[in-house]
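Please read through the structure below; I'll follow up with questions.
Showing chain A:
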Amino acid sequence: MSFNYETYLRNDKMPTQWCSGCGLGNLMKAIIRAMTDCGIGNNDASIISGIGCSGRMSSYIDCNTLHTPHGRTLPYATGLKLSRPDKHVIVVSGDGDSMAIGGNHFIHTCRRNIDITLIVANNFTYGLTGGQFSPTTPANSWAPTAPYGTLEPQFDICEMAQASGATFVARSTVANLKHLTEMIRLGLEHKGTSVVEVISNCHVNFGRRNKHPEAPEMVNWIRQCCVDQDVIEVLPLEDLEGKFVVGVLSKKERPEYTAQWAKFVEKVQHEH
Partner candidate 1 sequence: MSGNAVIAEAAIAAGCRFYAGYPITPSSEIAAVMAEELPKVGGVFIQMEDEIASMGAIIGASLGGMKALTATSGPGFSLKQENLGFACMAEVPCVVVNVMRGGPSTGLPTLPAQGDVMQARWGTHGDHPIIALYPADLTEMYWQTVRAFNLAEKYRTPVILLSDELLGHMSERVEIPDASELTIIDRRKPDVAPDQYLPYDVKTELVPPMANFFEGYRYHVTGLTHDETGFPTEDPDLAEAQLRRLMLKVSANADDIMEWEEDGLADAEVAIFAYGAAARSARAAIAELRAAGIKVGLFRPITIWPFPEAALVKAVSHAKALFVVEMNMGQMIREVERGIRDVPIVGIHKVSGQPIDPEEIVLTVREFLEGKVTLPQKAVYQMSV
Partner candidate 2 sequence: MSIRRDRYEIRFSGEGGQGVILGGAILAEAAILHEGRFAVQSPQYGSRVRGGPTKVDVIISDLPILFPRATKIDFFLALAQMSYNKYANGLADDAVLLIDANLVPNVNENGRYVHRLPIVEIAKVELGNEVLSSSVALGAVIALTGIVRPDAAWKAIEARVPAKVKELNRKAFERGLKAGESLKG
């Protein structure tokens, strides 16, 4: 029996505004499946997104949704989570949104280890504004703002998350719905800041300029670039060059921020 997405979809907003074949459609499916798997009802979660193609995610999922200014998802999410620690706060952001303009919020949210699930759709580009290069665009790629190729090295989102203190870090891709759903589910179940990087295809504004102009081909390319976290130890380093290591990259236990705050309040109230 096919999965019924309708409970979580704002059906009157369908079809989505994403380009045909865009990976964000699969990401939305995975989010809905993971929410279902976790038994999260429509009134138990908020989806928060920023600006960019990923920003549209909040329009389509039927719960209390918030569409913030560019890069500001995490501060809004932090405030919302602190006001209702009992609810799930799920942020869907893009590589530009969370790594460039929202970079400072990203590292500090991870440091606090507040119970927010941050899903970063990494399509290596500013798709909505026309394909300018982003902090995750591979070197020597082509973009309207890099007509001679990109000069800058790129961020590794998951390394950044781990270094900043996120206690659950995973990577998946839109090429494998089952794996992607599983990573998001684990992120939702984890108490603390969870970062799930999702490699996604923007064949229209990134792929077209970088040898992957069609969706199926680009998704295949992503699939071929994946190496499972479980096998990297047995692979020679050079085989990992240009690959996406997928799976749960790290999971740690560290006190979660809202729980700590609640304890702290109890202590202060007891003393005064």
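Heads up, the rule we're going with is that a residue touches a chain if its C-beta (ideal position, glycine included) is under 8 Å from a C-beta of that chain, and two chains touch if they have at least 3 such contacts; residues count from 1.
A quick word on the picks: all candidates are chains of the complex that A comes from, given by their letters.
What you see is a predicted model, and the numbers here were worked out from it, not measured in a lab.
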Complex member in contact with chain A (any copy), out of 1 or 2:
1
Within the complex, candidate 1 is touched by chain A residues 13, 42-44, 46, 58-59, 62-69, 72, 74-84, 87, 104-105, 107-108, 261, 264-265, 268-269, 272
